[in-house]
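Below: the structure, in structure tokens.
Here the complex is missing one protein chain, while the rest keep their positions.
Coming up: subunit A.
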Amino acid sequence: PGRESPALVLARPRGGSGPARRRHDVKTRTVRSNLLLPGPETEKPKGSPLASNRLKTTKYTALSFLPKNLFEQFHRLANVYFVFIALLNFVPAVNAFQPELALAPVLFILAVTAIKDLWEDYSRYRSDKEINHMECLVYCRNEKKYISRYWKEVEVGDFVQLRCNEIIPADILLLSSSDPDGLCHIETANLDGETNLKQRQVVRRFLELDSEFDPLKFSSVIECEKPNNDLTRFRAYIIHTNGNRDGLYKENLLLRGCTIRNTEEVTGIVIYAGHETKALLNNSGPRYKRSKLERQMNIDVLWCVLILIVMCLFSAIGHGLWVWQFSEKKKPVFDVPGPDGNYLSPVLASVYLFLTMIIVFQVLIPISLYVSIEIVKICQVYFIHQDKDLYDEETDSQLQCRALNITEDLGQIQYIFSDKTGTLTENKMVFRRCTVSGIEYSHDANAKRLAMYQEPDSEEEETAPKGVTLSQRDSICSHQSVKAVHRSQSTKSHRRTGSRAEAKRASILSKHTAFSSPMFAGLTPPCPHHHGGTSLSHSTPSAPFCHHPSSCIFFFGFLWFLFSKVRVRFELKSPVKTIEDFIRRFTPSRLTAGSNNSSSSSLATSKSMHRFGSSLLSSTSTESTLLKLEEKLTYSVQMNNNGYSAQQEKRAIESGPEEGELRYEAESPDEAALVYAARAYNCTLVGRLSDQVSIELPHLGTLTFEVLHTLGFDSIRKRMSVVVRHPITDEINVYTKGADSVIMDLLLPCSSDDPRGKHQKKIESKTQNYLNLYAVDGLRTLCIAKRVLSKDEYACWLKSHLEAESCIENREELLFQSALHIEKNLHLLGATGVEDRLQEGVPETIANLRKAGLQIWVLTGDKQETAINIAYACKLLDHDEEIITLNAESPETCAILLEQCLHCVESKFSSNTIENTSGDMRIGFASFCTPSSSAHSKLGLVIDGRTLAYALDKTLENRFLLLAKRCRSVLCCRSTPLQKSMVVKLVRDKLKAMTLAIGDGANDVSMIQVADVGVGISGPEGMQAVMASDFAVPRFRHLEKLLLVHGHWCYSRLANMVLYFFYKNAMFVALLFWYQFYCGFSGTSMIDQWYLIFFNLLFSSLPQLITGVLDKDVPAEVLISVPQLYKSGQNMEDYQPHMFWMNMIDALYQSLVCFFIPYFTFYDSDMDIFSLGTPITTIALFTIILHLAVETKTWTFFHWSSCIFSILLFFFVALVYNASCPICYPPSNPYWTMEKLMGDPMFYLTCIISPFIALLPRFLYRTLQGTLFPTQRQLGCQLHRWPLGTCNHILSKLKIKKKSTPQKHPFAEPSMQNPTSNVNPCYKVSNENISSQVSEHGSEPALPARTRAEHTKVLGAAASPQGPLLYGEIKQSSLASNEERSFGFHEVTCSTSEMESASVEEMFPWNSTIDQSDFSLLKWITSTPLFSRFGRVLQLSSNSLQNETQNNISPPPPPTPVEHSIRPTISAFTNRTWYLNLCRKNVSVAK
């Protein structure tokens, strides 16, 4: 049977490449049918046998559990240490306690962990068993049919038959399918969470078989690669008996864990089984991350070790001296000689004592710390899970903590790196506009449709086809689009807040049909509008004025065709019957031909048709022909998958749209949006075979195209292409879709001499123009281009491509090269714009997170303008913010740009610093380095992918960081996944900052993995991000509560607990240390060994656990309403290095008190050791618990009961223990001590006073600090204490106060004036610096630079989605700037009031002055964004948008002769604008 035989000599039909290949054979496995009788040539297995399909995820067996588990536990250094100490206790010379007893805590800890492991293993065992005993059909040779077997009995080489909806038991090569086309659909939700169906294909040669597949006749041999975990790769050959060899791809492999869908029966041979399946190889356990707090804690644990060693050394030396002082005289009676009767020498005694002391003081290293922290974290995770605010009703999903041990990191985040699409936005795409051949077609109706999406589906179905909209837009100003965006937003929120039932319904719908909610079905066709037309959009239900319908439709058909991995789900009233993947074949020329035939070809669109590179022209002139064409292009829906259902559907479609609803499911929401749009334009159905696509057009007939190749999307190429053969002209066409920046680079350079080329160029520039407009509207853009291949070219390419495809080793690489080869010299066809709406609550969340001192970077793959606009929409960028844009074409320019920006920014900052220092005592500059304080720099940085690549270079990264650090928000556009992770890594490593990455898609995985905390959004783009994340949230807005509340709590709880732990142990151990002074440093412990060992474990652990789990330093409402409180976590206020030492000192003091009060009380009395030790223990316990009480901020029932319980438990244990046995527990026996003590009033008197004295300083400190220098958190708590009404009143008053505070405050008034007078000169200086620098550059002959006014009115105007008011303001300002724009640079004096507000927060930093409480309020006030209206936008370097708008507005600048001429622009706008044109770089110059 199928065995792995590395040296197996396969009959290689093309075995020419003998030895070289053979070496690779080691890396392959050979699978044969198990049904073949083992012939003589099939050797017995040489290597390890192949894994069977039995699943065994358990780690242990009954026998191996103990040794294996112990072995694993001893990987923890702490465990080894404690076992070492316990064993040390068995050495008589050094032992301190009863040896067996000393083992107890270690055994306890080990046992707890072991039980936990055992339980986990048992549940794994049960789930294994369940899975192993699932049944499937396996072909049996003896019975000659498929019989039912358990999964675990399936072996490699078996033939398995699967029915619809069955789960695939192993990785199976698909050999036969009931589907006539040899297709099989699987759902991979179990693997990657993607709910769409994936298509698998029968191995080609078996597809060609006419007869039913018979496993007995299968005699081929499959040679495949060794098992690996790459889900997207499968490389193998099948070698038939006749010697032919076929390549096998991942399309032929059914992966274990997936579910068969929509296919009645499939048969295949098992290739990988059990643990060698890709699903299992991918199944790595949860990650282990160590949190920042834990790292810090580990340092302090090391300090504890050091303290321990010092204490032991001290004791050892002390003992040595003590022994030495008696050495000259006769030995005293109390110095006991060793068992042999000889006295130890002082040195030896010291050495022994050192070891003894390690045992005695072992408590200093908290054995239970790690266990306690784990318990606390588990409880914290539980509470986070249970938070109903983090539950999303729409998707019925809640937050998941996938990493259990970094909860407290959530409270210390400084940088958030966010993906844009799907994270900030809904990732529910709505097609909005497209450009075809330079002519724009708007689709504003979608916004209205969305607004109306509260109506029943059927209604929408009816209205959908009628809602044809004509919209004509001003080419520059997007008046209506601003409104539209606004409207759609408002209606969306309305919908969200609508009735729950509706939301539920929507959720159910969206659950079943990933992106195909009916709202997409209501798309209405766009119509082109006149270039430069004036009429506003209006709806004309019956009479569409489409002027270039054919090109429009071509375009859509084309879109559809390209977005090939679309699944159609046709829903009748009955459940889903067929689902089909298809590719639409549809070429413009063919369609043109069609329309030509049907209508009289005449008019103006011929030109546009021409641009498509086809020979035929078509146009329509009259309304009637137009309508006719429309009708013709109305497709019916057809299912090619199963003939019967196709027919049925056809009928359904014909009979009326209400009866059935067509749903598309696509891999990405963009695709879904586009195919729905296409459908709305009646470019509907396509049937598809694996390499052939037919489309039926009722009036044009069915067109069948041959898809020759599909070059899939990858993130490096950022595009996707399809090679098709035209059905009529037989031309080979390559269609490429991709990001505009990518496509534009690949276009065929056209000379301006040739009229066609000129025309093409015009199209390109117009399309680019529109693309920029789309981006300004926040639309996602895609470009589509085409290339016609000659037969020779194709043949040539085909050869190399086939070679690449058939290569096992470097297949991906070669395919990539091959794709690069063909994707060039393209002709631009057009572009689309798809809108992605913001998620609910995103702007508020961002605003709050920012108030919390978090710096938010958005890393997106989208284009710059889109990203900027989304950033404005979600309040990431403010309109009064300066924006620095870095676009460089080469590393050198990038370096220079960075340098200039830094210079500019720094000069600005230094001027601010002067103000700061003059106005206040604080030093401003140093603190700029911390991200929280950079909040008062109102700068935004925008950088594109290419520049980012340069900036991330080793030489520039520091400058880039320096600049980025100064900016309030950073926006990285067009960044690849790798760049995303590099940026995160850079910040994490260089700034030593805590980073959080949040994303939803596969492209965010690397970033999520790199960041300290990775958050995945369980959105529609699959589960890959969630799989990689530490926390998964349903929505972006949940981040707010997760960080601000839970993060803060977790951090403060754990920090307090860890500090308390150190304190507790140090305090307890110090008691013993003081005693050493009175027992000759002999290592005696006056505390009974039982108390000593169980003190941590039993008596003092519960209250601290309760506090660690339940304490709330500030209530949740306050944390949310005053996000600034989050900064305490960022600044590690709860656990700073000095706090460890403060706690140690406090522990020292407290232990002194707890030791010496009993000491003096019982000095020179007849107290025996344990009669002294027991009160000390009791006092210590009281002190420790009361200490916790002082530190506890919130007392619930649990706190009370845990404290009381602990104390009662101590007395109970002590009483029972002391009464239990008069002769046990050698070497010490505290018999009846406690009982005796409890009859002694002195015991109580001592126990009462000592904790008071011990805690007085801390209590007093807390009180004074709370009174005189309350922290923000304490103020927050006070805020909370007032009744709700008062609280709200105050909060609202605070907002009012914001404006009046500067006047009210005595400090503010005089110092306000300073900056106003100071700043302007400062700015002047800085500006002059810049310009002089520029002119330096300009004076160099090689770099002729011009300073020139740059007009950014378009950007400014369109970039305001905030409604007409703001829009008007900006427009006004830009008008104003219009008048002044011819100046080299100019500035408008900022009004005093604005300067005041800007400087307030710089003037009054949060600092420990006497009047701090006042200042703190002021800080709250001033740090709110409302208050800071002053800002500037500074834009360095031109971007393509500006170029284009300039081309429109003013004559284009003459091309600069020198490459890389630096003409970066610093332009700025605000409501009072100043512009400065520094230098400018021409995009067109750079190649």
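Convention: a contact is a pair of C-beta atoms (placed from the backbone, for glycine too) under 8 Å apart; a residue touches a chain by one contact, two chains touch by 3 or more; residues count from 1.
Heads up, the rule we're going with is that contacts and distances are computed from a predicted model.
**Student:** Just to verify: the chain that's not displayed, which of "Large ribosomal subunit protein mL48", "Leucine rich repeat containing 58b", "cAMP-regulated phosphoprotein 19" or "Cell cycle control protein" does UniProt list as its protein name?
**Tutor:** "Cell cycle control protein"
**Student:** Touching the hidden chain in the complete assembly: which of A:M1086, A:M1139 or A:C1154 does that?
**Tutor:** Spelled out, the listed residue whose C-beta touches the missing chain is A:M1086.
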